[in-house]
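I have placed the structure first, in the form of structure tokens, so that the comments after it can refer back to it.
Note that one protein chain is taken out, while the other chains of the complex remain in position.
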Amino acid sequence: MEIAIIGASGYTGGELMRLLLQHPSADVVAATSRKLDGTPVASVHPHLRGLTDLVFRNTEAGDIDADFAFLAVPHTAAMKVAGTLAERGIKTVDLSADYRLAKDIYEKTYGVSHTAYFEAPYGIPELHRDEVRGAAFVANPGCFPTGATLAAAPLAKFAHTIIYDSKTGVSGAGNTPSATTHYGNVGDNFSAYKWTTHRHLAEMKQEVARLGSTARCYFTPHLLPVNRGILTTAHILLNEPMEQDEVEALYQKFYADEFFVRYQRPTLAAVRGTNFCDVAVESEGDRVVAVSAIDNLVKGASGQAIQNMNLMCGFAEDAGLRSAGMLP
Amino acid sequence: MEIAIIGASGYTGGELMRLLLQHPSADVVAATSRKLDGTPVASVHPHLRGLTDLVFRNTEAGDIDADFAFLAVPHTAAMKVAGTLAERGIKTVDLSADYRLAKDIYEKTYGVSHTAYFEAPYGIPELHRDEVRGAAFVANPGCFPTGATLAAAPLAKFAHTIIYDSKTGVSGAGNTPSATTHYGNVGDNFSAYKWTTHRHLAEMKQEVARLGSTARCYFTPHLLPVNRGILTTAHILLNEPMEQDEVEALYQKFYADEFFVRYQRPTLAAVRGTNFCDVAVESEGDRVVAVSAIDNLVKGASGQAIQNMNLMCGFAEDAGLRSAGMLP
Amino acid sequence: MEIAIIGASGYTGGELMRLLLQHPSADVVAATSRKLDGTPVASVHPHLRGLTDLVFRNTEAGDIDADFAFLAVPHTAAMKVAGTLAERGIKTVDLSADYRLAKDIYEKTYGVSHTAYFEAPYGIPELHRDEVRGAAFVANPGCFPTGATLAAAPLAKFAHTIIYDSKTGVSGAGNTPSATTHYGNVGDNFSAYKWTTHRHLAEMKQEVARLGSTARCYFTPHLLPVNRGILTTAHILLNEPMEQDEVEALYQKFYADEFFVRYQRPTLAAVRGTNFCDVAVESEGDRVVAVSAIDNLVKGASGQAIQNMNLMCGFAEDAGLRSAGMLP
Partner (left out) sequence: MEIAIIGASGYTGGELMRLLLQHPSADVVAATSRKLDGTPVASVHPHLRGLTDLVFRNTEAGDIDADFAFLAVPHTAAMKVAGTLAERGIKTVDLSADYRLAKDIYEKTYGVSHTAYFEAPYGIPELHRDEVRGAAFVANPGCFPTGATLAAAPLAKFAHTIIYDSKTGVSGAGNTPSATTHYGNVGDNFSAYKWTTHRHLAEMKQEVARLGSTARCYFTPHLLPVNRGILTTAHILLNEPMEQDEVEALYQKFYADEFFVRYQRPTLAAVRGTNFCDVAVESEGDRVVAVSAIDNLVKGASGQAIQNMNLMCGFAEDAGLRSAGMLP
């Protein structure tokens, strides 16, 4: 299957190419970039040298010639090309925020008008597999909402309050230098940011509601001095106390058939580079601590996008995504 | 004033010596260690080379000849010598857990009998200055309870639930190699530990109660890939919503006269190596996020111990403790 | 092909299993450990959870039932079982130092007698492919000698002096906690170790001689605050000055047919997790700086071991080894 990556110069673009090299049915035929037209992909992504001869091209969506597309562009840019791709019959996973939320919530959260809205499946396959399977367009979830939602999902409907305290690696801020990503501000350091105002909270609330829960949701992200990974500590306040055996059994059962969700004490290292989400849970009665770990660029972005592609196109769900992480 | 450091080979011992080198009235005359008798201090603490000629001695408490002592030994070891020091008229700050809690809480929390109990002031000077001033023996608080309590104190009595989500540097685990401190398990990694069972929770609860609050307290610590520092994110659920202006004013007023508590967005880097606790607060109505940052070895241990010593002995409270941190 | 990993609890054992999961013809049927008999592999290597059901067994070499074995045991332990494996017709790659050096050099360097010596190919395929191909037993090179030798090989015979200044990640010291691997001694730190006495120098000298060079060789390793990777800066003093064009062409030609050696400015990140060795060179006339980067656990150990296995068994040389690194 021929694949185009639209906006391929960033970390998620590089990660899509890295992972698709291992996919038995995927052939990346186009990597677009406005600024890098003519530049070999391996010049920007040196880890891919020797494995790809692709060259960035500044191709418009109307000129893309492929069976499938990944949109790895900023929000508001995706909505401008989604329709064109659909008209041309190119199935698409959109990694931007443009189709993740209900229209009114999107416009309020991002402070812009949505000029090309339609409903799309929200691509956490573990929760929405049936909608994703066979879809022509899927909205790929945000990195924080993926880890947070998978941490809390089994218990959401038993809770009155869920506080997501998340810690992310720096790659979540992209590969453009800024004060946020300046080594002197991050190395051997740690801090909270957007303490109560991060946009991803809207996705978290939407998913909690879809799980049949009325729990109040809160979210505070933090910045870790690591490249990759998000560990989310979900502090879940229950309506009625539950014992450890009970909550653990609930999680084991909820994820029993999910290859990409493993029940074990999460660390960033065990999932780094992989599409796994490690989850575990510990109860102290009325509060349960549920912790998840994902690689923000894989299960939190490009890996989950490929998992969605696999479902949309009838491939094995884990095709190209079975690699183990590295430890250490 | 002549000072003995009992148990001087660890990180807190080294930090006491580092800081006391800058104290105008302090002269460290003894550094004890069971295992390192005869070894120069600078062999274990190479950053002190050229600044001290002290040699570790395996001196028993009954043979200590000093005006003041710091107990930097494990819990249960401190209670065995506290009485001896008192009899000899040596004022003491105990950095262990032995005198921080009410006797029954201590015995339940640490699973041991307390064989030499007495009440001691709990040495967070910002909250208990009057009790510390002039005392002969002070219990120095745990690292997590110091940062957590200073984060939540101004709001405690307005809250029904306080969840402390703390992230600590590795030095909190001491300078003896272990799986916990093994670089391959920590470097470029992140994880939660003792999700619901850390002993420091008992101190946090005790302090919240002393602040006149009936809030339920919860605590989950995490391990950062950094050497020093604790950042605590206190998720405070209020009885009645409060606006940002109101909570910020509350904090500004509460700490207005405190040199060591600074109101600014906390990062580990800005307090590293110092006795400062940086605090700030952000409200979203019914939840307030209060964040604090301390250096776990300074305000979380040795620095606060010296601050207590200063109060006990009538020195300026900031004597020896005015150094700025390093950034970056 | 059925494979046994003898000594599978360490980092190189874990890495062999990680990489062999991606090999089309390899089936790991045994993972031995003296201490962990009965423990699931995924308990020690949590990144492999969900991907393997192997359990560690304390199996003696005489009871190994496999077509191929990797010896991932300490030096002196390998020589005790190499003969047994050979008698049983089990082809073997030995990751220890026992068969890398001439007997007298080995005994002098390691200060022990070699009780079961025989000659074995030295498994850097880029330099000794013909000897490795079809061999029944191959000595896998040390991590430092692999990177250093590949950096200097094209220029060795033109040089009178080669100084290898190498910087390694902490995983080279293994997964047993020690002062060397203690986070407090490594994190945000950097130092040299074994300044003139590291045993790997003997391998480097042997390879330089085999390249027809009489250059004097020196070696100083350093410890980086990273998990993986070795970057070697080879300072090469030439008999006659050479221009940049000339040395660069020399390197390009020398490695033109080598899939695993890429000519680009090396960084640890671009090779992390992979079997690639990135190399580049810069001349200032009489001194040339040649720099290489490898992952010490892959091209420096387990990956090169599989590359050797592929040659020994007639598989494609890159089978199981084509994964890209991760960046960031």
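Order as written gives the chain letters A, B and C; numbering starts at 1 within each chain.
Heads up, the rule we're going with is that a contact is a pair of C-beta atoms (placed from the backbone, for glycine too) under 8 Å apart; a residue touches a chain by one contact, two chains touch by 3 or more.
Please read all numbers here as calculations on a predicted model, not as lab measurements.
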item	value
Touch with the omitted chain, as defined above, among B:Q206, B:T267 or B:Q304	B:T267
Which residue of A:N175, A:T196, A:Q244 or A:Q264 touches the chain not shown here	A:N175
Listed residues C:R57, C:R133, C:H222 or C:R322, member touching the removed chain	C:H222
Contact footprint on chain C, counting only the chain that is left out	161, 163, 165, 167, 183-185, 187-192, 195-197, 216, 218, 220, 222, 224-227, 229, 231, 233, 235, 237, 265-269, 282-284, 286-287, 289, 291, 293, 327-328
Touching residues (missing chain, whole complex) on chain B	11, 14, 18, 21-22, 42, 45-51, 170-171, 175, 187-188, 227-228, 259, 262, 264-265, 267, 269-274, 276, 278, 322-328
Residues of chain A in contact with the chain not shown	11, 170-171, 175, 177-179, 181-184, 186-188, 225-227
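Just so we're on the same page, only the chains that are shown with their structure count from here on.
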item	value
Relative to chain A, chain with the most remote C-alpha centre	B
Whole-Å gap separating chain B and chain C, where each centre is the average of the chain's CA atoms	45
Centroid distance [mean C-alpha coordinates] between chain C and chain A, Å	35
Junction residues of chain C - those touching two or more other chains	11, 170-171, 175, 187-188, 227
